[in-house]
Each structure stands twice: as C-alpha cells, then as structure tokens.
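In what follows, a single structure is set out as structure tokens and then discussed.
Removed: one protein chain of the complex. Kept in place: all other protein chains.
Presenting chain A:
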C-alpha cells in the first residue's frame, strides 16, 4: 500500500505501533524488519519530514537489543538512499553508527550493510561528511578494523580509495588507515571450491593495491613493508610486492623514494641475480624501470640533489663489472638490469650508455673468442635497440653518435667472423643501426649494403645468408635509393655472369641466392620497379635454355616473383604496377611457348612443364587477389578474350607462330590447353563483385574440357577453374542451369567409359565448391561420392577425395582468393555425412570397407580438435577397427586422430586401453617409417592416461618398445627413446 501511495509511511508506523514498542526484542525486531523492508521498496517516495522522523527513530533504535540491530541497519540503508534527506542527518546517522554499533561483532551481511550506508552517503553527501573532518576517517577505521570477509573487504577497500581520492581529511590517522588496510598485504586468499560469490584472489590483490598505491602519504610506511615482502619465500608475495611498488612509482616522486633507494636497489639486484623464476625476474626489471622513470620525472627544487644520477651510479657500480665476464652466469642479469634502468628515460639512457657502451666496445676487442664476442655484441645490441624508443639521434646529446665509428667497426667485424652465430647477431645489429635515423654516415651505409650483398650471395651458411636478405628487406624501405642504386645492379650483374671456373653446382646456388636476394629487397615500390624487370628478363633467358636443370631454374624465378607479388599486395599502386607488368608478360611468354609447341613440337619448352605452370599460378593469383574491382575489371576484359577468342593484342609480344585457341579441339593444341592453369590462377582470384565477360560460355568450355581431355593436368585444372567460378557465381536460375549441365555431363562419364577418373575429379571439385557455400545441391553430390566408395575401380580415389573436400586447397576455393567459404563447413559436413559413412562401412563388401575408413579418417583429420573430442565416443569403436586396416594411409591418419584424443580425453580412452596398447605396439613394426613413428607417438601419449590403468601393461610395453630402440631409422629410434623413457617413469618415485 505504501508503494502505490494509498498508505503513507506514517500509517504503517502507526499500524506497526504496538509491535515496534513490544517488550520482546524478537517481536520488536520483526516489526522493525517489516518497516525496513517497506522502506527499501519505497524510499524514493518519502517526504523530507517523514525521513527526518524515521531517521530519528532508527538512530534511537541503534541502542536497542542486538537482535534488532540488523533490521535497524537495513532501515538506515534505505534512508541513506533518500534524496530528500535533510542536511546534517547523514552526519548524525554516521556518528550514531560509529558510536553505538560495534561493527565487527555483526554478521557479514550486516557489516556489508554498514559499508553500504557509508558508501551511499559518500556518494551523495560528500561535503557534509567532509565537515566531520578526520573524525569520519577515524570512525571508518574503527568500522573496518578486523574485517575478514573478502566480499566486505572489496567494499571497504573501495571506501578507503574514495577517502583518499576525494581528499577527505585523514588528519593524524594516516598511519592507522595504512595499518588497517596494509595488514592484508600480501593477500593470501584462495576462493573456496564452488564459491558462489566468484571473488578471485586477483580481485582482492588489485583492489588492495589500488588503495596502497593511491597516495604518497603512505610511502614512508609502505616502502619498508614492500622491501620486507620482496624477500619472502612465497613467490606470490614477491610478485605482489614488486607489482605494488611499480604501481606506486606512477605517483611517487624523489621525496618519497629518497630514503629507501639503497635498500630497494639491493633487493631488486638480489632477486635478479638469484632468482630461479623468469616471472620474478621480469617483475623486478619492470619495477626497476618504473623507479628509474619515476626519478627521471621528478621535478627538483634548485637545492636538491638529482637522485637519478646517484641511483644509476649505484646500479652501474654493481653491474658494470659483470659485463666484462661474458662466460659467467651474471652477465645477462646485469645487462638486463642496466637496460631496464636505461629504458626509462632519455636522461637515464645517456647516463648508462655513456658508461656501458664504451666498456662493451672495449670488451669486444679484449675477448677474442666468437662465443664471448657474441654475448657482448648481443648486449650492445640490446642497448642500441633502446635508442630506437627515442627516434632520431640528436647530435648534441647523443653519446651514441660519438661512438659511430667504433660501433660500426665492431659490427662489421662480427659480420666477417667465421662464427655463424656471431654473424647473425651482427646482422641484427645492422638492422637496428640502420633504423636509427642519422646514425649511419653515407659511406658506412654503403659498407652496410656491401656486407649484406656479400653475406646474402656468398656466405656459405644459409642461415646467415637468409638473415642478410631479411635485413636488406627491412632496411630497403628506409634507404630505397642506396638499395636500388647499389644492391640491385650488383645482384643483377652476378645473376648474368657466366662463370666458367666454378662448378655448375656452385653457379646454380649463386643464381638461387641472387633470385632470393632480389625478391627479399623488393620491399619498397621504387625498388620493385627495378627488380621486377630484372626477374622477368631472367625468366625470359632461362626458359630459352635447354639444359636438364632448366625447369628448376624457371621455378626458382617464379618463386622470387611470387614473393615480390606478396610484398606488393598492400600498396594499391604497387599492386597494379606489378599486375600490369607481370601478368601480361607471363601470359605472353606462355602463349609464345604454347603456340610454338603447336608448330614445332620437338623443341623442349620449360615453360610448358606442369611444374613450371604450377609455379606460375601463385604469382598470377597473388598479383590479382588485391586488385581493386575497377582495375580487376579492366584486366579481365583482356584475359577472357585471350582464352576464348585468341585475342592477343594486349600481350607484350605480338607475333606468334599460330593462333591461340586453347578450347578448340585438335591434337596439336594440347600444349595450349595446359595454359588454362594460368586462366584459373587469374580468374579464380578475382574479387567476387567483378563481372566476368562471357561467363556462361567460359563455364561451358571449361566443363567440356574437364570431361573430354585426356591429359590429367589439364582436365583437373579445367575442373578446378569451373569449380572456382561456380563457387562465386550468384545463386539463381543461371547457376542452377549450369550445375544441371555439369551433372548431365558427369553422370554418363562416371557410369562407364575411359574417362571415369576425369568425371570423378570434376565431381569432387564441384562438390567442394558447393559444400563450401552450403549450396543445396551439395548434399546430392556428396551422396553420389559416398556411393562411389563402394565402387571397386573408383573407390580408393573417391576416398582420397574426401581429403580434398576437407583440406584447404592452395590455389583455388580458399578465402584468400575471395571464395565463398562458410566457416563451419567442416563441422556441418561431419554432421551430415559421418553417420552415412559409418552406415556405409557396416554394409560394405569386405574388399571396399577400407575406402569408408579412409574417407572417415580424412574427415576426422580435418575436424577441429575440440569438436573431434566431443564426437569421439560414437566413433571410437570404428577408429579402433581402422587401426587393424592394412592400408597405411588409414593407419597413419587414424593414429594421428587418436594421439590428441589420448592427451585430451584420457578418461574415455582408458576404457579401451587393452586394444590401444595391443594395436599401437603391433604398428611399431610396420614397414612404413611414418606409421612406426606415429604408433610410437601414440604409445608415448598413452602415458597421459591414469597411471593405475597403465601399470598392468608397463612391463609388456617396455619389453615391446626395446625393439624399435634398434630400428634402422633414427627418427623412429628417437620416438622410441622418448616413449620408453616415459613408460619407465610410470608409477615410479620422482616422476
């Protein structure tokens, strides 16, 4: 009634009258409880006058019997939420609570109510409460003193934070307030199992840290506490202390830290020098960084000493000499401490590096061993990398610039050292030096490039050579002129040189290196314009040659061109340049070769090899996927007429021995048809919204080619190209018609005749195209495929086809080439088809059962592991049966399915331990190495099942695993050693 206004609170109080005044505290309590509950429902409707009376009533009741107090507090909580509370009442309520109630003897919930009342008043009556001065703070200290419940602590900590953040007067009670909160540090709380409140240890830690690190007033009490706890035996206490100290540094200044700096440093040093834990080390370094930053930031009055200087001096004093012992364990901890301090500010960096860099340079010269030099150079590199934080090198301030000559000479000496490890650090140093703007003089820069060229092309070790190429790639965008003017011509020269004195193998590997280097350095558009013509010219040259190694050379050029294409993709202009330059040129060369083949079939032509065409596919694809739709449309208007109508006018070469008609019939056109691979690379990589001219005609030609061609490469390529287009084709009648056409051509081919394989390939690719986009026809086609598993001739190929359906194909029908791929297609395929596979397996003739198992294992192999684990129980018996299948593909794929399951679902697998042990052990003597390895890995993974399940088998497994220890293949022995070692440890002490 009170809620809807028909009753006033006064009516309620009157009605409850006798009850509220009853002499029995229980009855009185119930009365007050009812009133308080009513107030909690309708506090917003109360009048100012009513509130006043209620407050006075409740304050008075605080002196009542302890049974009544909880309800009284509830009422006060309701009233604390009233907006119409008269000025002065909040203070009076709080005073009454502070005076009358011994909060810590209340139950948790009631204590929580008190905190809520305080929180409410602090939210709305801040000015009034501040009028209480430090009494309010003192009152609160008494309220929370001794609090134990984590839920209440979170609220209490928040109140303390507000007291500090909103500048309530702490008066003489700073230390008391610190004591009443810091007594919980470090937090030691483990939430009970099944805790419904969900309070984590981390919540309390962060909440308390926010209190402790909220004011400089606590510093003199807090810092000694943190120093003490850093020495704790508990790693968690150490970490908490370090993190709290780091948090304090955000607000502290020199004044707070001054007195404690020596002990702070010695604690941090001790931890870093002695710790076993990387976590502790990382926290110590973060704290040192924060301290150094804090001191760097402090504003000093004119008469105070700059503590940063003396602080860094003591760090240098304790760490510097360890840098001179590059073999000893303390060298790295010392270097890390110095780097942490130096990274805090430019000032700190100068102070440390002006002492350390000359020392390291000197030590480098003093230590002749490569391994020592490597450590020293790595440290030097660490300091140089820090310089990058502050961008360019300032002339007047930089100690670094004065060291330019010795730093360069040390780095250059590393680059010519025989130790590859040292070379690698030197190469990394080059990248860093080069990225420091203004550090390398033009002459040094030329030396850098020369070193990179030498290492990239002539260094024997491939790791160094690769690193040098990478370094060139990352420096080239900073100094494009130097690289295009110096490196590109030199590499081009090497590439062209024909050297008689060298063995052909050396020459070949130099050519390889040149090609890789050209690709690696193509990381800036101006350089790409230099390297692409060189690569294309080289391609033109090698494809003419007729030696045996030719194919591999052509493929190498293609790989380099591909890498350049990938590096151009992000820049629209570069991408178009590349596309416009490379695609017509490749097509031109290929058409030239193919038309020559039609007229002079006896000349061998490397460009027409399947391997070479396959290497050209990714180039054209990468040059196309990132084109804007407008430019792609421009390009497609040339390429489609080339293939459909022999329209060659856009090609750079324009005289060909005969016309180009890849879709025509004719013996001599075999080579031309193969170029459909290049059409596929281009047209299947186009963005989905690019319209393809004469698409229906093109689809029909591809369909015809895929079913009628005798060359498997061409037929498969045509099928893939058809599938790629169908996948992106908008849904509708046109698509349905073309699909119907495809089915009509496929069916008779599948049924009988010489081209069943081609028909199956087409079926597979079209099915894949439709499965990916959830097209309704995909179910029908998949069923057709499932049916073929029972076919004695096509069954094995159909089973392998399931791998094709599930795997990501590298050239068409993937996301990168804009195909329509639903993310859950594998799960959906699994759900729809695995029951049919299982059913098919049970009903199949013995001679084709393996096909079903193989298909199943392909599907399972590509399923995300979490899905696999949940689906496992229904399939396990079939998988166990598959282990006995004699087909090694089935064995291998089943083993690789089972291995993660052993690790992730040990409970379910335990039920079958007997079968698993027997089958795994028997497969360890398979004739196929890969199966033996997989079986041993499974035997190893078995050890993650519960020990009690395994112990009965321990002796038998150890005995059986002795045999593969003597396997003829090292890779098998390695797995056997690992597996047997684990089995020995089972149930043994100390495991």
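To be clear about the criterion, contacts are C-beta pairs under 8 Å (C-beta built on N, C-alpha and C of every residue); 3 or more make two chains touch, one makes a residue touch a chain; residues count from 1.
By definition in this document, contacts and distances are computed from a predicted model.
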* Structure fact -> Of "Gamma-secretase subunit APH-1", "Origin recognition complex subunit 5", "Cytosolic iron-sulfur assembly component 2B" or "Phosphatidylinositol glycan anchor biosynthesis, class U", the UniProt protein name belonging to the chain not shown is "Cytosolic iron-sulfur assembly component 2B"
* Looking at A:99, A:236 or A:371, which residue reaches the missing chain? -> A:371
* To do: Looking beyond the chains shown, say which of A:233, A:278 or A:752 touches the absent one.
  => A:278
* **Touching residue (missing chain; options A:234, A:405, A:668 or A:929)** => A:929
* **Sites on chain A contacted by the missing partner chain, in the whole complex** => 274, 276-279, 327-330, 371, 421, 928-930, 962, 965-966, 968-971, 973-974, 977-978, 980-982, 984-985, 988-991
